[in-house]
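Handing you this structure, nothing more for now.
As you look at this complex, bear in mind that one protein chain is not there, while each of the others sits in place.
Let's turn to chain A:
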Amino acid sequence: MNWEAVIGLEVHIQLATQSKIFSTAPTAYGAAPNAQASAVDIALPGVLPVINAGVIRMATRFGLAIDATIAPRSVFARKHYFYPDLPKGYQISQYELPIVAGGHLDITVAGRDKRVGITRAHLEEDAGKSLHEAYERETGIDLNRAGTPLVECVSEPDMTSAAEAAAYARKLHSLVTYLGICDGNMAEGSFRIDANVSVRPAGSVEFGTRTETKNVNSFRFLEKAIDFEIERQIDVLESGGTVVQETRLYDPEADETRSMRSKEEAHDYRYFPDPDLLPVAIDADFIEAERADLPELPDAKRARFVADYGLGDDDAAALTQSRVLADYFEATVAAAGGDAASQGKPAANWIMGDLSGALNREGRGVDASPVSPSQLGGLIARVADGTISGKIGKEVFEALFAGEGESADAIIEARGLRQITDTGAIEGYVDQVIADNPDQVQQYLDGKTKIVGYLVGQVMKASQGKANPKDVNRMLVAKLDAL
């Protein structure tokens, strides 16, 4: 039988606020356990939550960016369950009336465009952390994370492959970092993906029983976890079994998902509107002010890069994947000077070639690049104006990356890498090479004109790369033809 996968993602997006969603405690990552847990966060008797206005603003911006409806009135609700890292015995979330509903994201997979629906996005507070490993027979509770603001974004079950799910997740990640509402740090849990996966006979309308896979903290793992889960479910069904509705955990080391808890043990969360918090009312003026203040989003930027910089669609897509990278690119082009349309392509090549390679080698992001956009732009300018060749350019780049000079110009001067433009000097090298290579000269004269490449190479070598290869070629051919 042919099977078809149905995939929906729930993504927890940690909002990049300074303070928590309902308290004034800081949200910074990595503090000593419980150092950032206030009276409100640890749910002392008598404390009350107060909404952080920044959270409402960020959720609104997110809703606008996915073309969703911003609810004029949304309501916080209490979701009850007992767990030691949930101090109040309930999580403040949104249930019946979320702040954002009915949006979408467009993705492209293998050249095919697809629109993925977003059912809703609601605000909620994070729980603390239970530390089981650090203690023998005991559990440590760290409430620093308790009360950290989250947007939970729930997609429609519109995706049919792991590749689509990963493309959607990447797009969402790119969007929230563009908006500046999330730092996107997956290792620290700022962007957490749960995948709902089911399979059904191809062409069937009914959904199969789904599982929810948690703990997927990279896009690569997301693809692997979904692929594993699709295969597992197909195996279960083809061997006559039934898929159990359950929560599963992805284990990247074993590359498999494992059952965590089944829905039979699921709680009745006893949701009801939180009487400590008033409904959030958002008016049209607020929404329009936020809309006007939105930054350029990835799709628009990509289109502009194609139009303004003469880039191919793939280059534009790659450069706009993150706002940091796109900003780096634009700053580089600006620093290179001259015509944007002609400097765009070389800038793209440098950034996605030498710079990406060097950064990957050192495990750094572009935001931590040792080569600044102005340094790279300066280098591109010197190649473009013929001061150095592309080949020497690579040497200059490596020196910049290693921090061996303040600018391309400084390195070119210090190392004497300026191209030789003095025709007299070049002529000397040419004459010498013609004199030193009679066999190759004879081959040329016998009609094997391709040998001129070898001779040019000899001249370049003699000039230590500083001669302009075009000038050398022209002069050599002229001299050889005159023999």
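Here is the rule we use: a residue touches a chain if its C-beta (ideal position, glycine included) is under 8 Å from a C-beta of that chain, and two chains touch if they have at least 3 such contacts; residues count from 1.
We take it that contacts and distances are computed from a predicted model.
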| item | value |
| --- | --- |
| Chain not displayed: protein name in its UniProt record ("ATP-binding cassette domain-containing protein", "Bifunctional protein PyrR", "ATP synthase gamma chain" or "Glutamyl-tRNA(Gln) amidotransferase subunit A") | "Glutamyl-tRNA(Gln) amidotransferase subunit A" |
| Option from A:V50, A:A289 or A:A307 whose C-beta touches the chain left out | A:V50 |
| Touching residues (missing chain, whole complex) on chain A | 39, 42-51, 78, 80, 82, 84, 87-90, 141, 268, 270-272, 275-278 |
